[in-house]
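The block underneath contains the structure these notes are about, expressed in structure tokens.
Heads up, one of the protein chains got dropped from this complex, but the rest are sitting where they should.
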Amino acid sequence: MLLIHCPYCEDTLPELEFTYAGEAHIARPADPSALSDDEWRDFLFIRTNARGPHYERWRHIGCGRFFNALRDTVSDRFLTTYKAGEARRPLTNEAAE
Amino acid sequence: MTNQKHQFDASPVVVEDLAPALRLSLRVKPAHRETLGRALGLDLPTRVGSRAAANGAEALCLGPDEWLIVAPEGTDLASPARAAYADAPHSLVDISDREITLRLSGPAVLDLLAACCPRNIAAMPVGAAARTVFDSATVILWRDGPTDFRMDVWRSFAPHVRSLLTQVRTEIAAGL
């Protein structure tokens, strides 16, 4: 069972208080009708399925907030977490520590 | 406030039902927090898990834009909130009947909670509260004293939570 740092509660808490919510930084297009069928298909279904650092979203039961995380899918470790709406955290060595 | 007690003599843990109270779920954006707090006569705390009390009412910050307000039944917070709606748009929903509240206390209360709460409850400061999980039920846990807690649990989950509490209390009483 992992420990997860909630960026809203500023606390590191057991995984049982969290739920996974899919890949992060996939914004809903502002005007879906402007997208071609292929573009819309990609938005709906195409994911990176990363082996290694993966940008993803989690939700904390405690504060009810969705937030972003960078997690290594090989080791399962969280490299960092940050609030929804914040820019994608770079893949620095620090983050990978 | 207590209206029902289940207690063995010298029990290391006491579980009691608390009488109903007014419970309101308040949602407001940070920009309007202060305005609305003034209207309600409450200083709405900003740190998740912290509480503030005034005039018999207490506000618990559950999230960046979410507060739980508990007050004696009959308290009118809806009218002042409505009056401030135009300046500080918000949502104030009566959830008095959504949850029931249990009081958990006694010298072994931390063991009782540690049976089903994955969070480190012992590390929770007195005067704080948290929305967390007890077994598979979401609960709000208030720490009122070193061995004194309140637990708000959704009404339909209560039979399950009570049954677990009874099992663990029995286990603690067995002394192993």
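So that you can tell them apart, the chains are marked A and B in the order they are listed, and the count of residues begins at 1 in each.
We adopt the following convention: a residue touches a chain if its C-beta (ideal position, glycine included) is under 8 Å from a C-beta of that chain, and two chains touch if they have at least 3 such contacts.
As a convention for this text, contacts and distances are computed from a predicted model.
Of the candidates "Oligopeptide transport system ATP-binding protein", "3-oxoacid CoA-transferase subunit A", "Ubiquinol-cytochrome c reductase iron-sulfur subunit" or "Sarcosine oxidase subunit alpha", the chain left out of this view carries the UniProt protein name "Sarcosine oxidase subunit alpha". Subunit B residues in contact with the hidden partner, per the touch definition given at the top, are 20, 25, 27, 29, 65, 89-91, 93-99, 111, 114-118, 120, 122-123, 135-137, 154-157, 159-160, 163-164, 167-168, 170-171, 173-176.
Residue-level contact of subunit A with the missing chain is found at 1-3, 14, 19, 21, 27-28, 31-33, 35, 37, 40-41, 44, 57, 59, 64-66, 75-77, 84-85.
The rule we apply is simple: only the chains that are shown with their structure count from here on.
Put simply, subunit A touches subunit B in their complex at residues 1, 8-11, 13-14, 16-17, 61-65. By the touch criterion stated above, subunit B contacts subunit A in their complex at residues 47-49, 62-64, 66, 118-119, 130-133, 138.
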